[in-house]
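Report on the structure given below.
Now for subunit A:
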Amino acid sequence: MMTGRHTVEQQRHTVEGTDPGLFVEVHEPASDAGLRPVLLIHGFSSSSKLNWADSGWITTLQDAGRRVITVDLPGHGRSHSPEDLDSYTPSRIRADLLQIVTDAGARPLRDGDPSTGLDVIGYSLGSRLAWEFGATQPDLVHRIVLGGPSSADPLAAFDLAAAQRHLADGTPIEDQSTAGLLKMAQMLPSNNLFAMLSLIEAIKGEPFDPAEAAPHMPLLLVAGEKDERAATMPELASLAARRGGLVETLVIPGRTHTNVITSRAFKEAAIEFLGV
Partner candidate 1 sequence: MSETITEMPPVIPAAAGIQQLSMQQALNRALDEVLAQNPKTVIFGEDCGRLGGVFRITDGLQAKHGEDRVFDTPLAESGILGMSVGLAMAGFHPIPEVQFDGFAYPAINQIVCQIARMNYRSRGTLPMPITLRVPSFGGIRAPEHHGESLEALFAHVPGLKVVSPSNPHDAYHLLKYAATRPDPVIFMEPKSRYWQKGPVDLTPAAADTTAPDGGNLTGARVAREGRHLTLVAWGAMVSRCLQVAELAAEDGIDIEVLDLRWLKPIDAEALARSVAKTRRAVVVHEAPLTSGLGAEVAQLITQGCFDTLKAPVERVTGFDVPYPSGDLEDEYIPNIDRILFGIQRVLEYRRG
Partner candidate 2 sequence: MAEISFPLPDLGEGLIEATVLDWLVEPGQQVERNQPIVELETSKSALELPSPQAGKVVRIHGAPGETINVGAPLIVFEVPDDTAGIVGTVPKDEAPKRRVRLSAVLDED
C-alpha cells in the first residue's frame, strides 16, 4: 500500500490569540479522487493513534480515496496540555477544530462539488463534539458519523472532587462511573492527568445539550449492541430527524462501547454513508 502518510505541525493560525498546541496530522488518500476531507475526533482518554490509527480507520479511509485529518484533543496524545482551563472548553475546541480544518484545506460546501465541505466522524466524546460542530457549521459539514453516541454526557456527571481526593490521599471513589473514567485516564502514559481533569472541569461548565443545537446534515449513528450509553441513541436520532435531516442508525451485534471501534461493519457503513 503506497499511502502518503504525513506528519506535520499543521497549526498555523491561532484562535483567540493563544495556541493550544494541538497535534494535527493529514493523511493523504491512497489515490486522490478529489473528495472532501474527513475529520476524525477521538474519545476521552484516547488519541488519534489509539482511536483511529491502530483501529484501522485511517488506512481504511485512505484506501477509500479519502483525505483524513486527525487532531489530538488538548491533553491527549501528542497535543500540548495548556495550563488555562479555557483551552479545554468544548466551545474553544470547536473553534480550534474549525481553524485546523480550514488550514488543512477544507472549503465551504458548494452544491455539486464533491471536493468542498467536510465529513466528520466522532467517537464517544468526539461524537458530542461532532454533533455540536455540525450544528454550528452547517455551511461546512457535509455528513456526520457518530460512534458510541450518547445524549447524556458521562463526563458531566464526573465527581471531580472525589477524583481529586483520591489522587491526593487514595480515598476510594464511590461513584462507579467516576472511578472507571479516572482509571481509564490513568492507564495511558501519554495522558496528562492534570489536563484530563481540566477537560472534565471545562465540560462540566459546558455540559452537552443535544437539543440546544442539532445538526441539519445527514447523520449516521453507530453503537455496539452491548453499549449501555448508546441507549440514548434513539433520542439523538429523533432530535436530528425533527430538524429534517436524514438519520440512519446501525447497531453492531456483540460489540461494546470500547470495542465497536474496530468493527468492519462500522467502517463499511461509515464509508458508504459518507460516499454518497
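Heads up, the rule we're going with is that a contact is a pair of C-beta atoms (placed from the backbone, for glycine too) under 8 Å apart; a residue touches a chain by one contact, two chains touch by 3 or more; residues count from 1.
In picking the candidates, the idea was that all candidates are chains of the complex that A comes from, given by their letters.
Predicted, not measured: the structure shown is a model, and the values here were computed from it.
Trainee: My understanding is that every option belongs to the complex but just one is in contact with subunit A. Which one, out of 1 or 2?
Mentor: 2
Trainee: So in the complex, which bits of subunit A are touching candidate 2?
Mentor: 1, 46, 50-51, 54-56, 59, 187-189, 254-255, 258-264
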